[in-house]
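Structure provided below as structure tokens; questions to follow.
For this view, one protein chain was removed and the others were kept in their places.
Take a look at chain A:
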Amino acid sequence: MSRPGFVLEVDERTPALLMHEGEGFRLEKLPLGSRVIYPPESLPGMRDVDGEIRRALDNPLGREPLRELLYPGMRLTIVFDDLSIPLPPMRTPDIRQRVIEQVLELAAAKGVDDVELIAGNALHRRMTPAELKRTVGERVYRSFFPRHLRNHDAEDKANLTEIGHTKHGEVVEINRRAAESDLIVYVNISLTAMSGGPKSVSVGLASYRSLKHHHNVHTLRHSRSFNDPANSAMHHSYDRMAGLLGDSLKIFQIETTVNNDTFPTQLGFLNKREWEWSLKDQAAYLAVKRANDLAPPKRRRQIWHKTASPYGITSVTAGDPIQVHEVTMRHVLRQQLTEVDGPADIGIWGLPYICPYNVNSIMNPILVMSLGLGYFFNLYRNQPIVRPGGVAIYYHPVRNEFHPVHHPSYIDFFEEVLAETTDPVAIETKYEEQFATDPWYTHLYRNSYAYHGVHPLYMWYWGAHALEHLGEVIFVGGDRKTTARMGFRSASTLNDALEMARERVGGSPTINYQHAPPLTMADVR
């Protein structure tokens, strides 16, 4: 049995603690009395994953077994989560491949000919053929690509269908092929508590028209946090949309969860608690740290992005989306949730090299913001780990670099919009429509590998709740100009950052460090 998560109070015996900082990491001595939030130890993975999948497909919750839903002549659409999860990507074979292969075997056995596979990438960039192949596996790729294995195109007006309006007036518009199918099988990986369930089809296959109802500043400011669906306005919107979809579509949801084995064995120290490092771990740390610091930035990025996680699978559940998701959530929280006794004056996070939107790409400043103030800040239940008006300290170099193909509208957003204002509401009011409907961005989203034009704005909204909640944001090691452009401050060391935080929180602040890796969700009482 794995040990539960716990909160460490830093005392004289506490060694320096591990901290992500972009494409690197460091050991940092935290002030005495700081509290460090560790997740439960990595849960054991399933031994017989294929067997568990089979069992789940045969014994779904609230649905007949999958084989009974399949019949000759039907239209079957298999939708799967895109490359934004899990992070880092999973070592092959990907769990999606394993699930899809079994679903396809069942379909073939039942004589289903009309099968389409669609990546639920919403406004994310298209997956490249190589990325699709890696996700669904060589066999499936060869049989279905390119005609029957595709990315969802949220701007292909002819292939979108309006399902209707929710009682709140939200438009639900999704992929036409999926909407017109006799059965949608959704293959999911739930890395955090925010994904899966009602989000899968209603977001993954939707268009901008539909997404703007929940991806906006107002909703996100009232999602506290968006990793706690019960208290998330965004999830309430998903629920309404999923309800509407459930009335007209038949969805067979297959959800999976992973454990916290984020890094391969040679980087094993990243998965362990620092005071338990063996001599081997310490040597590995020194060697890897040294090699990493010496490597040129480009090479460093390549190496990190080639790293695949040896995740263990902790659950496979199939059936009715709502019932399935309840089970999934339990598994996610079992792995990530740690109870914390109240917020602190200062919250500390080390930001890694990867986020959902820079897989095989470059982590640009906007993504750093959304990763820090969006994803990590919102890894809480009840209340943030920082008190209102408190200070967030992040570790990241925040270099001014962008991928010109993947993030073209990000560049313009950074250079033109942020130069003018960083206020999410002002940005939403003045720029959202322009970015969302820009024909060049749309062209690049559809034909190249660009994120949708509006995506950088969504990233900014993602941090809207944190921006409102926090009194100050400081990046340790952050590029001064880049952080200043985003309205943040940069410090060269933790001590400087604490000194800068003084005016907000005084000379002896309380500190919470949400330890990463691996992912930890704080249940702040």
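Assorted remarks:
The definition used in the following text is that contacts are C-beta pairs under 8 Å (C-beta built on N, C-alpha and C of every residue); 3 or more make two chains touch, one makes a residue touch a chain; residues count from 1.
Rule of thumb we're sticking to: contacts and distances are computed from a predicted model.
Missing chain, UniProt protein name: "Haloacid dehalogenase", from among "Haloacid dehalogenase", "Electron transfer flavoprotein-ubiquinone oxidoreductase", "Glycolate oxidase" or "ABC transporter permease". Screening A:E28, A:D182 or A:E401 against the full complex identifies A:E401 as the residue touching the chain left out. Contact with the undisplayed chain is limited, among A:R3, A:R142, A:K298 or A:R330, to A:K298.
In the complete assembly, the contact with the undisplayed chain comes from A:I411, out of A:M74, A:I303, A:I411 or A:M500.
Think of the hidden chain as still there; on chain A it touches residues 298, 400-405, 408, 411-412, 415-416, 439-440, 443-444, 447-449.
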